[in-house]
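Inspection log for the structure reproduced underneath, given as structure tokens.
A single protein chain has been omitted from the complex, and every remaining protein chain is retained in its original position.
Letters A and B mark the chains as written, and numbering starts fresh at 1 in each.
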Amino acid sequence: MAAYTLGELARLVDGRVVGDDSIRIEGVATLANASPRQISFLANPRYQQQLQQTRAAAVILNESELPHCPVNALVTAKPYISYARIAALFVPVPTQQCGIHPAACVSADATIHETAWIGPNCSIEAGVAVGANTRIGPGCFIGENSTVGADCLLVGNISICHGVHIGCRNTIHPGVVIGSDGFGFANERGQWLKVPQLGGVVIGNDIEIGANTTIDRGALDDTIIEDGVKLDNQIQIAHNVYIGEHTAMAGCSGISGSTRVGRRCAIAGGAGIAGHLEITDDVTITAMSLVIKSISEPGVYSSGIPVEQNRLWNRRLVYLRRLDEMANRLKSIEQKLGTIISKQED
Amino acid sequence: MAAYTLGELARLVDGRVVGDDSIRIEGVATLANASPRQISFLANPRYQQQLQQTRAAAVILNESELPHCPVNALVTAKPYISYARIAALFVPVPTQQCGIHPAACVSADATIHETAWIGPNCSIEAGVAVGANTRIGPGCFIGENSTVGADCLLVGNISICHGVHIGCRNTIHPGVVIGSDGFGFANERGQWLKVPQLGGVVIGNDIEIGANTTIDRGALDDTIIEDGVKLDNQIQIAHNVYIGEHTAMAGCSGISGSTRVGRRCAIAGGAGIAGHLEITDDVTITAMSLVIKSISEPGVYSSGIPVEQNRLWNRRLVYLRRLDEMANRLKSIEQKLGTIISKQED
Partner (left out) sequence: MAAYTLGELARLVDGRVVGDDSIRIEGVATLANASPRQISFLANPRYQQQLQQTRAAAVILNESELPHCPVNALVTAKPYISYARIAALFVPVPTQQCGIHPAACVSADATIHETAWIGPNCSIEAGVAVGANTRIGPGCFIGENSTVGADCLLVGNISICHGVHIGCRNTIHPGVVIGSDGFGFANERGQWLKVPQLGGVVIGNDIEIGANTTIDRGALDDTIIEDGVKLDNQIQIAHNVYIGEHTAMAGCSGISGSTRVGRRCAIAGGAGIAGHLEITDDVTITAMSLVIKSISEPGVYSSGIPVEQNRLWNRRLVYLRRLDEMANRLKSIEQKLGTIISKQED
């Protein structure tokens, strides 16, 4: 079991110990559930009350929270960042494996680094290259001529189609599909003719892709995900989309074909962006909003409507449909009012 | 082939036969398609007309529908419930298998009950336990130290990550992912630092999870799904969500991190619930609605808007954007009107 003294952890995050820096820390936990062998953190003021009752060995917190801390403290400027770095020490490391599981099918024409691991029931086709220390978990399939760089984790049951290029230090969760055909059809007298999808997908470095997210291959050029992008679960990325560095997208959001999203954008859950648009850097789209025009100014954009009681909401809908009638009545009132006033002034 | 007399079926559901209780029933079907060897049901008045033309051997229905029934009747207070119980007799039972398929990879450190079945191309890691009569279909992967209780059905191609605990009598459909990392990142000077996801997932008993639904593991504490919850397809459950007993969620809905949903709630298709909220018991959220505040009163809540003809809808949007201008004009009219009235009264 991993264990560190509080002093060792403080050095790691460049923080200051108030209390016993020799206390032994064996794990991380929430304020409410931490045992006297675990460290916790306070990053959100709403949990201040839990601080006062915590049994943690120590708490990572801001200078300003120090007076309320009943146990050892690790004071840092950014407690959540410090917590993330410390928690990383306690991630259970899977039994280190390398090589090719006997129940994997790996083409003789694939190049697997000697430190990589290919799990059971994987299918790795010709021309594939897998980099150093990369783990391909059970049941993954990697199509012809695709590449996966070094230090990646493909957890399991992931589908990488042919001609997909994935960089280094990426984590990909189960059920992800990369390189499926884009949705391209030409209408010919009421029927749909398939437009071949001949582009690929290029995934940069330091990217995370959540469970069951899908990323289609390009029609001619590639679909591109730049370094540091974080994609949650069940996201749909259509063909020829480009996503700039360090953009984050939450679950169930989607981007239609050929749209370019800038750097450091934040797309909230269930939001949708139409095709052939340009979204500039530093744009936030809030939950369940719909974007149908390009956005050239950084900022926060919304069209989601929060729930009300059903009875009230149905009334809103009735009035929404009477708005043009109300506008007409308003106009008519203003005219009559004009007449009255001019008469009064006579 | 399973077959029962109408009398036997009536005893099973505590109902009353009107007609021939010795007639042999070999299956269930709709009123329109039932053959004279099948039983049907009427639970929705919209199908009353089909009752009059049915060729079914018998029909399960309410006392009040009895006069309209042209064939044998099985009268019960709740025809749909009775139908569900009877239909269960006719579910095709897969060829009974137990043991481990030779093409499955099962760790020597896993504990598989002797009556359980592990299908081909499964990967079962160390420390896993699988209970009595549980069927793990083809292509499933179960990560280290996860457990699946008795009498479960995992249909196939399902991913259960490490440290996930699943109770008894659960049905899980293909493509489901349980225990993928939650979407936790801390922003450090424009880049995203991964916050390790160290919690697990606890799934109770008598739960159904639809195809391609995803349930993330907790950040520190567990994500929890209580007994009797029913999840449809393509639902996204984020880290540390809690769902209370007997809540049902329809397809494509989603719940963001750390939200607690009460008991007996009904979340309709495409609805989204933001993070860190509390939804009390007996709350219904209608289709494609967005919840961004906690709900403390049981009831029905909505924000979905039904379609209109595109031309009309575009007009609504124009007026919606003119509402503040209309409010200003209304105010100005009221002021002028006040002046006029006071002048008239002079």
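Please note the rule applied: a residue touches a chain if its C-beta (ideal position, glycine included) is under 8 Å from a C-beta of that chain, and two chains touch if they have at least 3 such contacts.
It should be emphasised that the depicted structure is a prediction, and the values quoted were computed from it without experimental measurement.
The residue from A:Ala3, A:Leu66, A:Val91 or A:Ala126 that touches the chain not shown here is A:Ala126. Checked against the full complex, the candidates B:Ile160, B:Ile237, B:Ala250 or B:Ile267 give a single residue touching the omitted chain, namely B:Ala250.
Hidden from this view is one chain, which touches chain A at 103, 105, 121-123, 126, 139, 141, 143-144, 157, 159, 161-163, 175, 177, 180-181, 183, 185-186, 188, 190-196, 198, 212, 214, 216, 220-221, 234, 236, 238, 252, 254, 256, 270, 272, 274, 284-286, 288-293, 295, 299-303, 305-306, 308, 315-316, 319-320, 322-323, 326, 329-330, 333, 336-337, 340, 343.
Think of the hidden chain as still there; on chain B it touches residues 28-30, 33, 78, 80-81, 83-85, 87-88, 90-92, 94-95, 101, 103, 119-121, 137-139, 155-157, 171, 173-175, 208, 210-212, 228, 230, 232-234, 246, 248, 250-252, 264, 269-270, 287-288, 304-311, 313-314, 317, 320-321, 323-324, 326-327, 330, 333-334, 337, 340-341, 344.
Everything below uses one rule, namely that only the chains that are shown with their structure count from here on.
With each centre defined as the average position of its C-alpha atoms, the distance from chain A to chain B rounds to 25 Å.
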